[in-house]
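In this view, the complex is presented without one of its protein chains, the others remaining in place.
Then we have chain A:
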Amino acid sequence: MSTDLREELDALARTQSFSPDPSVWDRGRRARRRTRVAAGAAAVAVVAVVAGAGALAVRPSGIGPAGDVVREGAIPSRITEPDGPVVTDLAIGPASVAYVAPDGSPVLVDATTGEAHAVELPDFPTPEVIDRDAELRRGPWLALSPDGRRVAYPTTQDFEREPGQVVNQTAWYRVVDLASGESDLVDLPPYRSTPLAMSWTTDGEIAVDVFGRPTSRPSATNLPPTISWTIDPVTGDSSSAPLTGLTAPGKGISAPFPTDDTPVRAVPFETATDTDPDRALPDDLYPDGAVVTPVGWADDSLLVVEVDAPVGSYVEGAHLALMTSPDRPESEWTYRILLRELPDSLGVSLAVDLVPDLDGTSSQELTHDFDTADEPPAPFGIELSLFIGLAVAAAIAVLLALRWLWRRLS
């Protein structure tokens, strides 16, 4: 059977002719080149995806709170002015900046969104009280805690001591918890005068500068000595502090508040050893000096200052800067602009814990641009694991597409 079938098949097959196609070899070689190009492109795609995912995986996690959008928040790169209604529920969460607008209204900047809110604070001084105290005031009216979760201020009110003589008097301090929105009254230390400046220590206590003896009519020529107190906001216990102004976490050096608006070429400091060194301002930035008000200590030796620089300075007007304290060797000194612009205000308070640690790199991001963060999130903004998964899926899709293309063309 098989012999017969084979013969029949052979006879059948012999009806087929064959004429060689001279282009077969060239077509085969072209297909080979296409395949190589496609394979190369696939390899490049895979390497790019893997390298991108790897770069993301090993990307530094940021240099601190301000570098990224983080839960704790960040210092905004631009402090906006409030444009919404006055907020009465004070449970707004951590704030990055607190200031009093020129019209006397207190403003808090949300640490996580950068949005500025005009707020209604209980017993906050009226604009008239603020104006009356303007000449003697040395620091901002609002003191934002280093973590931005609490804000303190004096409940200064006015009263008519004698007919026609209205004076300011402070009976309590208030501390508002921005997580709960609740506020507490805090007892004043001895010498119950209105504080010249108020701030927070790194230990979570309120620090105030006050006149060293009671006075009802202080003047530029009759200024009592300045002393400093710290008050526990929970217990109300107060104790005198050896240094005035903002004392560094190590308690060895402090930056006193300026007593007037005279520009200086060197920022004065106080130390426990009474050496009281100065920290010279960079001449090239401030050829005519500047008015420098301490804002807070970002770390043991890094001070945040509000600088009001005259025309002709590198940055004119009010801005924030970081400077190394003079108790460090001069070789370690640094001076960096933190915020180039500040809103018109009666002094700024900052949640200094949100200032990132400096690691010496000039490109380090100190503040966060919340306007950019409002844009649709970039792929890098999603969870890294999800991104890697998507990248692998994309690589597989690319390979499948190239394989399909390869088979279609070959």
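Please note the rule applied: a contact is a pair of C-beta atoms (placed from the backbone, for glycine too) under 8 Å apart; a residue touches a chain by one contact, two chains touch by 3 or more; residues count from 1.
Just so it is clear, contacts and distances are computed from a predicted model.
> Could you tell me which of "ABC transporter permease subunit", "Hydrogenase expression/formation protein HypE", "SigE family RNA polymerase sigma factor" or "Lactate utilization protein" is the UniProt name of the chain missing from the displayed complex?
"SigE family RNA polymerase sigma factor"
> Which one touches the absent chain: A:Leu5, A:Ala134 or A:Val311?
Of all options in A:Leu5, A:Ala134 or A:Val311, contact with the hidden chain holds for A:Leu5.
> Of the residues listed, A:Ser17, A:Thr273 or A:Ser331, which one is in contact with the missing chain?
Per the contact definition at the top, the residue touching the missing chain is A:Ser17.
> For review purposes, identify every residue of chain A that touches the missing chain, sorted by number.
1-2, 4-6, 8-10, 12-18, 20-21, 24-25, 27-29, 31-32, 35, 410
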